[in-house]
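Excluded from the complex is one protein chain; the other protein chains are retained at their positions.
So, subunit A:
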């Protein structure tokens, strides 16, 4: 499982994350961002790409072991 948080003070709505991991990040209106703070492990690669591609580096991700509650 993945935990994530976006620093929305930094976010400027470039939408790179919504393009790279559309099941986790979605634009809401022209520049607002909605994301699921808890993503499936299967999204790991996509979320990592989204975090790396964010032009303002606003995405923090932590991967948890499956056994963690």
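Please note the rule applied: a residue touches a chain if its C-beta (ideal position, glycine included) is under 8 Å from a C-beta of that chain, and two chains touch if they have at least 3 such contacts; residues count from 1.
Criterion: contacts and distances are computed from a predicted model.
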| item | value |
| --- | --- |
| Missing subunit (named according to UniProt) among the choices "FAD-dependent oxidoreductase", "Peptide/nickel transport system ATP-binding protein", "Tripartite tricarboxylate transporter permease" or "Aspartyl/glutamyl-tRNA(Asn/Gln) amidotransferase subunit B" | "FAD-dependent oxidoreductase" |
| Where the missing chain touches subunit A, by residue | 2-5, 7-9, 11-13, 26, 28-38, 60-62 |
